[in-house]
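Excluded from the complex is one protein chain; the other protein chains are retained at their positions.
On to subunit A.
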Amino acid sequence: MTPTPARTSNSRAPRGNATLTRIGFGIGGILLLVVVWELYKALGPATGVMIGDLTILPRTTDLAMPHVWDMIGRLFEDGGTGRNAVPVWLAVLRASVFSLGVAAVGWVVGVVVGLALAVLMQRFRTAESAVLPWIILSQTVPLIAIAPLVRRWGSQIEFGDFSWENWMSVAVIASYLAFFPVSIGALRGLNSPDTIHVELFRSYGIGWWKTLFTLRFPASVPYLLPALRLAAANAVIGTVVAEVSIGLRGGIGRMIIEYAQQASGDPAKTWAPIFGAVAIGLVAAGFIALLGVLLRRYRRGESPA
């Protein structure tokens, strides 16, 4: 779980030919998936593959496994009647943008909280031994359990023009999942400068805060980037799941449930919001990759392992 600098080498800023090769592999991977899907659908038994009572491969009916081109085609047809009379792709796009926004808020809050905790733990040894066990324990509480709690507490918050809304509960839950890798990764990163560097700053008579910003934060970047990537993935998952458990409308989580209920009559449509969820994940990952490129100066020390 703990992010290490070595991981980031997988996503090291690619250059020139390497970029093309990577894109090629990416497209190849997707094509391979499509081919395997269609091959199994064409050749596999309609009832699926069973061992005893256990289904180990799904049925190949159109209901369970629609054709890839049907799924894609469905994106460009209308989603329903009345309010839903827009192409499915547009509905999915709107829901994705909404969920991405909520996830982004959750990510930012999670990152701020995680960094603050890491700084606190770096500064005070006692804080580390007092807070760290709680941080780890916090992640063992199931999401389903905290969702109603957050919603109930949130609904009691009201002052002036501000009133708590459901999307804020979802963002809070996303941040709850996002802060964990950040706090752990950042703590390791902040503690990563060599003794020689710390003593050098001491010999310059530089205080803790200035050392934090000129030495510890730059040195923590190789640890922070994989943590931020994990946090982004957690924020997206947390948002989608929390949308369902809190019952927030407008996002991709709710859409997955709604479309799944229509699966028997319209199996290809079920997949549309799933593509949306994948797209959100890709955007989030792309954002972190961009961050990595912007911060590449601070990643020179990374081991190529």
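In the analysis below, a contact is a pair of C-beta atoms (placed from the backbone, for glycine too) under 8 Å apart; a residue touches a chain by one contact, two chains touch by 3 or more; residues count from 1.
To be clear about the criterion, contacts and distances are computed from a predicted model.
*Asks:* According to UniProt, what is the chain that's been left out of this complex called? Choose from "Uroporphyrinogen decarboxylase", "SufD, needed for fhuF Fe-S center production/stability", "ABC transporter ATP-binding protein" or "PadR family transcriptional regulator".
*Replies:* The record names the chain that does not appear here as "ABC transporter ATP-binding protein".
*Asks:* Among A:G44, A:P218 or A:G247, exactly one should touch the missing chain; which is it?
*Replies:* Checking the options A:G44, A:P218 or A:G247, the one contacting the hidden chain is A:P218.
*Asks:* Need a quick check: the contact residues on subunit A for the chain that isn't drawn.
*Replies:* These residues of subunit A touch the chain that is not shown: 194, 196-197, 199-206, 210, 214-215, 218, 221, 297-298, 300-301.
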